[in-house]
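Shown here: the complex without one of its protein chains, the others still in place.
Up next, chain A:
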Amino acid sequence: MREDEARDALERAGSVENRVRRGGRWLAGYCALYGTGSIAVVLAVGLAPHGPLRTGVFAVFMVMVVVLVVWAATRPVKPRGFAWLHTGMIAGWAVLYTVALNVGLRAFPGDPAWWVPMAVATAVPPWVLAAYMLRTSGGRA
């Protein structure tokens, strides 16, 4: 094999690999939506009075999660490290969500100074993963 043939082979392989990497970008959208939904649900639980608004936001969030899970399962490409990345994101989110609700409902009911930053904090793990996916799924140059 000559040098130019090796370079051509590497170029072709890089191009195909990048195309498939880009196929994994859906995870960024998934995480961005998940984080946004999490903010809405934490704010609704913490700040909205008991009643239809809180129930409605929670129901919409649950439906959104189910739709996202089904949608994710049907994507044609699972990005590199998908299982670890997704599990890590969900674990980080679950810890922050649990702290936000358990502490907030006992110690800071209806206090925006707790609920607003904690709502945003629950979105950090999914948004960090979204940013990571956007940065890495462009593929190797």
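Please note the rule applied: contacts are C-beta pairs under 8 Å (C-beta built on N, C-alpha and C of every residue); 3 or more make two chains touch, one makes a residue touch a chain; residues count from 1.
Note that contacts and distances are computed from a predicted model.
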Chain not present in the shown complex, as UniProt names it (candidates "AzlD domain-containing protein", "Transcriptional regulator", "lipoate--protein ligase" or "Phosphate ABC transporter ATP-binding protein"): "Transcriptional regulator"
Where the missing chain touches chain A, by residue: 1-3, 6-7, 9-10, 12-14, 16-21, 23-24, 73-74, 76-83, 139
